[in-house]
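With one protein chain withheld, the remaining protein chains of the complex are depicted in position.
Presenting subunit A:
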Amino acid sequence: MKKKRKSVSYAKWGYIFILPFFICFLIFSLIPLIDTVRYSFFEYYRSGIKEIGPNFIGIQNYISLLGSDMLKYAGNTLILWVIGFVPQIVVALLLANWFTDVRLKIRGKQFFKVVIYLPNLIMASAFAMLFFAMFSTNGPINSILMSLGWISKPVDFLGSVIGTRSLVGLMNFLMWFGNTTIMLMAAIMGISPDIFEACELDGCTSIKRFFYITLPLIRPILAYTLITSIIGGLQMFDVPQILTNGQGNPDRTSMTLIMFLNSHLKSKNYGMAGALSVYLFIVSGILCFFVYRMTNGNNDDGTKKIRKKARKVRKGGR
């Protein structure tokens, strides 16, 4: 009896416990995913409440998408993402560095951590609606600026390309910098204090310490942040959708790819939307691969190595 028990493979239980996830994934993700790809080869939409198709049309959807303004919307998405991401990562790095610096002794750290995370708890659409009201031509921001005497007549924020794009970027920045800060803080706190101590003894300034110790050591987490942010950026939808009423005003310059996808779904155009999704899937796949390779280099275990070493390895590797 005892012997038999010893031969029981416990790995089996592991599989059983992760089974629910795979079943859910299969039903709710994989099958729809395959269906999306399948429908992308069909003409399949609704006109009024009459269904048209599905008729097999080969890669016609892909071709007509290339002929549409898809690339322009991809550009919009990229611009909107960069406007939001650059300040986000800079501010998050700075804050994370300050919060984890033992010498600075910032008081009320916990409080600030909560406060900077708060914007993320608001629903993006509610946030966008708030901004829409605040920055409307007769809204409070314009009134404040005018009563301060900074401007003589109301600024049409949402009527100009720069205004709309900056607002979208600003909102994404506000919503996500807290999240990034907390993640980076965790990464920095994971670095052994010995290293910081050693560098201090060697006479490192805090700027040097940041660039030569902290940054290289948190690279895996930075890569993770970058990847999730890119994927999130590709799927940017709710903020510009609500802010511009789903139209991507002005002149469709704040129309993102997913908003484009959404306007196909208004007519339940599964074929075209499917083709667009496949493009997006490929693009995000490629982006992920590049970013992963770029930031991870050859050492997956980057946390334990300092930058100099990593550089050497990389040089040798190429």
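Heads up, the rule we're going with is that a residue touches a chain if its C-beta (ideal position, glycine included) is under 8 Å from a C-beta of that chain, and two chains touch if they have at least 3 such contacts; residues count from 1.
To be clear about the criterion, contacts and distances are computed from a predicted model.
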Expected UniProt protein name for the omitted chain (select from "Tryptophan synthase beta chain", "Carbohydrate ABC transporter substrate-binding protein", "Ion-translocating oxidoreductase complex subunit A" or "NADH dehydrogenase subunit L") would be "Carbohydrate ABC transporter substrate-binding protein"
Go through subunit A and note every residue touching the omitted chain.
45-50, 52, 68-69, 132-133, 136-139, 154, 156, 159-161, 245-247, 249-252, 260, 263-264, 266-267, 269, 272
